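Just one protein chain is left out here, and the rest sit where they should.
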Amino acid sequence: MSKSDTSISINVKHAATVNETRIRVRYADTDQMGVVYHANHFIWFEVGRVELLRQFGFSYKDMEREDGCFIAVIDARCRYKAPVHYDDEVIVRTYLKHVREKVLRFGYELRRTESGELLAEGETTHIVANAQMKTRTLPEKYMRVFRAAVGKKNVEASS
Amino acid sequence: MSKSDTSISINVKHAATVNETRIRVRYADTDQMGVVYHANHFIWFEVGRVELLRQFGFSYKDMEREDGCFIAVIDARCRYKAPVHYDDEVIVRTYLKHVREKVLRFGYELRRTESGELLAEGETTHIVANAQMKTRTLPEKYMRVFRAAVGKKNVEASS
Amino acid sequence: MSKSDTSISINVKHAATVNETRIRVRYADTDQMGVVYHANHFIWFEVGRVELLRQFGFSYKDMEREDGCFIAVIDARCRYKAPVHYDDEVIVRTYLKHVREKVLRFGYELRRTESGELLAEGETTHIVANAQMKTRTLPEKYMRVFRAAVGKKNVEASS
Partner (left out) sequence: MSKSDTSISINVKHAATVNETRIRVRYADTDQMGVVYHANHFIWFEVGRVELLRQFGFSYKDMEREDGCFIAVIDARCRYKAPVHYDDEVIVRTYLKHVREKVLRFGYELRRTESGELLAEGETTHIVANAQMKTRTLPEKYMRVFRAAVGKKNVEASS
C-alpha cells in the first residue's frame, strides 16, 4: 500500500514531485449502494499525502513528534467522476499545488489501476500548526523541498 | 440524534426548510491530533441530509427502495473553521441550495451547541440515479417539495 | 443519540445500572451486503459505555483530562444475531459486568427499537491506564459507584 509505485513511462523528475500509491478497496469502504462511500476518498488522499512526504524524504510522524509541525486540514474537496468498487485497485496520485510558509495545498487524482480511468479528483488545504494548534511557519528544511516540488506535476504523464 | 431540534426563535417557515440535528462526538471520530478527523464531517453532513429529507416528509430509505432514486454524491466540500473535540455536541444545519430534475445541492453548517461557534461549512452536490447508477429525473412528488424549499435558508436564524 | 432513554417498565434501580441509548443507523455504517458492517457494532458499544458513565454522573472526557484515567480496551467481542439495516433505530443497552481496581468489563445488547429484536450481544474488557499507558488503579470515587452497579442488570427487563 505504501509503495510509491511510479509507472514505467514516468521520468525521474516526475517521480520526485508526484507520488503514486496503490490502495486496495476494502469491504469496509463500501456502502449499500455497492460502491465506496464518499468520505473514504478523503482518507485515501491522506494516505497519498503521507507517502508524498515520505518520497520527499520526510516522515509526517517525525514532523509532528520532532519538529512540532501539525498539518491541519482547513479545506477539503473531492469531485467524484466514477464509482469505485470493492476489491478494485486504485492509484492515488498526490502532488503539491501550492506552498507558503504557513499554508500547503495538495492535489489528488484517483485512477483505477487496471484501466487508468479517472475516479476522482480533489484538493486539500492545510495550515501548519504547533501542538497547541496555533499557526506557525514551516521549518526551512521542509520549505526548500516543498518550494522545489510545487507545480511540477507533469500533466502529460497523468493519463 | 435524529431529532430535528429547531431552536426556540425559529419560525415555522424556517423549520420546514432547514434541518437541525444534534450529533455527539464519539471517541472513534477523533484522531491523534486530539480533534475530529476531517473525513467524519462528511458523514455528519449525510446524517443532516437524511434528517432534512425526513423533515420534508420523505424517508431516504424509501426513496431508494420504493422509488428507485439514489442520491449519489458527485462533489463534496468542507471548510473547517474550528477543531471539534471528543464529547462535544454539534448541531448540523442542513438546507437545500439548489435543485434541478437530476441534480441536488445541499449546504451545511456545523456549530457547537453550547457556544453556537461555527465549526465548519460545506456543500455536497448529488445526481439522481437509478439502481443501475444511470441518471434519472426526480419524481414530481419530491420536486414539488424540493423546489419550494430551495433558497429558504433564513440566515438571520442561524446564529 | 446521547439520551439515556429508559423504557416505561424499567424501575429506578434498573435505570441507574443499565444505560439505554438510541442510535440511528447511518448510510456510512452499511456495506455492500446491504447491512451494517460488523466493526461498527464496537463503535456503538463505545457510545453506550460513555453514556453509562454519564448516567453514573461521570464524564469520560473528564476521567481522561482531570483524573488521568484512560480506559483502554484489552478484549472485545461481539456475537451477531440479526442483520442491522440502514435507517434502523437501535437501542444500545450497556451495563457493568465486572470491576476490579484496574480492570472493567462491560456488557452490551443491541436491539431494534421498533420490534425489540436482539441484534447483537457483546462485551469489552478494559484496563485502567494513565496518560503514559501504564496501568493504574481507579480513584475511589469511581470504584464506589462501579462496585455498586456491577451485576445489577435486571435481566427480566431486557426483552
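Of note:
So that you can tell them apart, the chains are marked A, B and C in the order they are listed, and the count of residues begins at 1 in each.
Quick note on the criterion: contacts are C-beta pairs under 8 Å (C-beta built on N, C-alpha and C of every residue); 3 or more make two chains touch, one makes a residue touch a chain.
All values reported here derive from a predicted model rather than from experimental measurement.
Of the chains on view, those touched by the hidden chain across the whole complex are A, B, C.
Across the entire complex, the residue among C:Pro83, C:Gly116 or C:Pro139 in touch with the chain not shown is C:Pro83.
The chain not displayed touches chain A at residues 1-2, 22-24, 26-28, 43, 46-47, 50, 59-61, 86-87, 89.
Within chain B, the residues in touch with the undisplayed chain are 27-28, 30-35, 37, 39, 86. Against the chain not displayed here, chain C makes contact via residues 33, 35, 38-40, 42-43, 46, 70, 72-80, 83, 133.
Heads up, the rule we're going with is that only the chains that are shown with their structure count from here on.
Chain A and chain C have CA centres that are 37 Å apart.
Counting partner chains per residue, chain A shows two or more touched chains at residues 33, 35, 39.
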